[in-house]
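See below for the structure under consideration.
One chain of protein is taken out of this complex; the other chains stay put.
Right, chain A next:
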Amino acid sequence: MKILVPVKRVIDYNVKPRVKSDGSGVDLANVKMSMNPFDEIAVEEAIRLKEAGKAEEIVAVSVGPAKAQETLRTALAMGADRAILVQTDDEVEPLAVAKILAKIAEEEAPKLIITGKQAIDDDSNQTGQMTAALLGWGQGTFANTVDVDGDAIEVKREIDGGLQTVKLSLPAVVTTDLRLNEPRYASLPNIMKAKKKPLDEKTPADYGVDTAPRLTTTNVSEPPVRQAGEKVEDVDALVAKLKAAGAI
């Protein structure tokens, strides 16, 4: 089977985001960008399914600026077979990304789409579920473990009360949670090889998708800052403080 893995270029998770003083957004100039960590987990899971003989081909897709090529090259270096960049400099909302992914899925006919559960920039947590809805496929969100068995996939999901297992008929969409796997680093030879792997360039218009945003961000501000309190000398002082604060 073929697996489609969407990947997003986002601020690196180690960088502390800074809000621009004019309230127009978060300053991304000269900031380290990386693949969304949940998408790395998605790429890794696809590769593991391929290594286990359960998948033949992995296609990585990114909707984003020209620089998202780097993100796709990372996916290729990890082990994806080919890539599609749907290039646009506009900010594309999850709904429009899902529409593009659904169109690509109609062309490529994958049995499985593995997405990250959320991107760490907009924290929306929508794209996988929306893609599944548009395609009329089942969805296994927040996956902790997946098990492909013939024409079905069992997904153990991380939910608020613990874990839930569902069985989906294929094709289906899976979204990754943190415990699904630990993504590999691409080796130097694989990074070199990735440069020669095919990368198709498309635009949203090629898929007939209107990416005009439905949400307008009118302002981006800093959250209220918390001041550091004080350090106490010992446990007795801590207990006294807690009592004084009415905390215990």
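Convention: a residue touches a chain if its C-beta (ideal position, glycine included) is under 8 Å from a C-beta of that chain, and two chains touch if they have at least 3 such contacts; residues count from 1.
The criterion applied here is as follows: contacts and distances are computed from a predicted model.
**Q** For the chain not present in this complex, what protein name does its UniProt entry give, out of "Phosphate ABC transporter ATP-binding protein", "Electron transfer flavoprotein subunit alpha", "Peptide/nickel transport system permease protein" or "Acyl-CoA dehydrogenase/oxidase C-terminal domain-containing protein"?
**A** The correct option from "Phosphate ABC transporter ATP-binding protein", "Electron transfer flavoprotein subunit alpha", "Peptide/nickel transport system permease protein" or "Acyl-CoA dehydrogenase/oxidase C-terminal domain-containing protein" is "Electron transfer flavoprotein subunit alpha", the UniProt name of the unshown chain.
**Q** Please identify which residue in A:M33, A:V166 or A:L199 touches the non-displayed chain.
**A** If we include the chain that is not displayed, A:V166 is the one touching it.
**Q** Which candidate, A:N125, A:N190 or A:T203, sits in contact with the chain we can't see?
**A** That would be A:N125, which touches the missing chain.
**Q** Based on the whole complex, identify which of A:A109, A:M192, A:A205 or A:L242 touches the chain you can't see.
**A** A:L242
**Q** State which residues belonging to chain A touch the missing partner chain.
**A** 11, 13, 16-17, 19, 25-26, 38, 93-95, 98, 117-118, 120-134, 136-142, 144, 154, 157-169, 172, 177-179, 213-223, 226, 228-232, 234-239, 241-242, 245, 247-248
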